[in-house]
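Just passing along the structure, written as structure tokens.
A single protein chain has been omitted from the complex, and every remaining protein chain is retained in its original position.
Now for chain A:
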Amino acid sequence: MKLLKLVPEKTNIGFLKLRNVAVGFSVLLIIASIALVMTRGLNFGVDFVGGQQFRVTFEKVEEAPIVELRESIAALNLGDANIQRFGEPNEVAIRMRLNAEGGDELQEADSATVAVSNMIEERFAEQGVRIDGVDAVSGKVSEELLSTGVYSLVFALIAISIYIWFRFEWQFGVGALFALFHDVALTFGFFALTQLEFNLNIIAALLTIIGYSLNDTIVIDDRIRENLRKYRKMEISNLLDLSINETLARTVSTSLTMIIVLVSLVLLGPDVIFGFSAAMLFGVIIGTYSSIYIASPVLIWLGVGPDSFVPVESDSEKAQRRLAEGYDGAEP
């Protein structure tokens, strides 16, 4: 049986020729993302703005009576309700923000939860209504969830960059940081554009995207470091291209397996984590791109060269290299 080769054994694609175009494109995308977040805003879930969310299934009808539902809730006079389909046509999510200004918002949120769930159960009993879940979060808790979420993102970016700086060189840390910032910014843009609900799960998705994108960056960085020691005279942009080409088959394989899994999660997985899976899928694609087109050009501009690593080469590594060069036969 012949093995499937998606990427030819030897590729020689001039990735970095396009680096200015790509970086320019990315900067535009980042600006567009920020603008989108500023203008359209994120569709924050109750985790981050407080309020209540009900998930309701109407078992005896094909389609949820959204209009009636909206009217009935409006009649309760508890503030605006956002009603969206959630999964099947007979399933909806009802989201209500806290409408108490100051005052005892906790108590108010609580009584609103009871009022809405009682109303739904009485009013729509004939349609076989079933309340599948209720989330009620007070303003104070939601503020904390948001701030700890943001802190964990920022800490993760910094901690990871520091690790790379120690393990490689500071230029690589900066490159990775830029790439990660790019991924996070674009994912925020994705959420502003699609208006998918931004909740606690999405913070988890963002951190996983960061982790994945970094995986990619590190594998390429690792190869760059190796090649910098091996080909001391090669021009840096050629060396980066060589490293990216050499790891291309791996990049494609890994991204593909991730995409396969995520597509099955998006299409078949539970509705509750649809946003999470969609964010991950988007993140894997841009994370792969940013490892090549953001992290690497930064290395050129920061002047990474063979000298960057000379002092760290130990005796055993030197011996190893000579051995390796011996096997390779021709030293370029």
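Assume a contact is a pair of C-beta atoms (placed from the backbone, for glycine too) under 8 Å apart; a residue touches a chain by one contact, two chains touch by 3 or more; residues count from 1.
The rule is simple: contacts and distances are computed from a predicted model.
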Task: Protein that the absent chain corresponds to, by UniProt name, given "histidine kinase", "Ferredoxin", "Protein translocase subunit SecD" or "Carbon monoxide dehydrogenase" - done: "Protein translocase subunit SecD"
Open item on the list: From the list A:82, A:208 or A:237, pick the residue that touches the absent chain.
Closed with: A:208
Open item on the list: Can you say which of A:61, A:76 or A:249 touches the chain missing from this structure?
Closed with: A:249
Task: Footprint left on chain A by the chain that the document does not show - done: 1, 3-6, 9-10, 55, 57, 106-107, 110, 113-114, 130-138, 140-141, 145, 148-149, 151-152, 155-156, 159-160, 163-164, 167, 200-201, 203-204, 207-208, 210-212, 214-215, 218-219, 222-223, 226, 246-247, 249-250, 253-254, 256-258, 260-265, 267-273, 276-277, 280, 324, 327-329
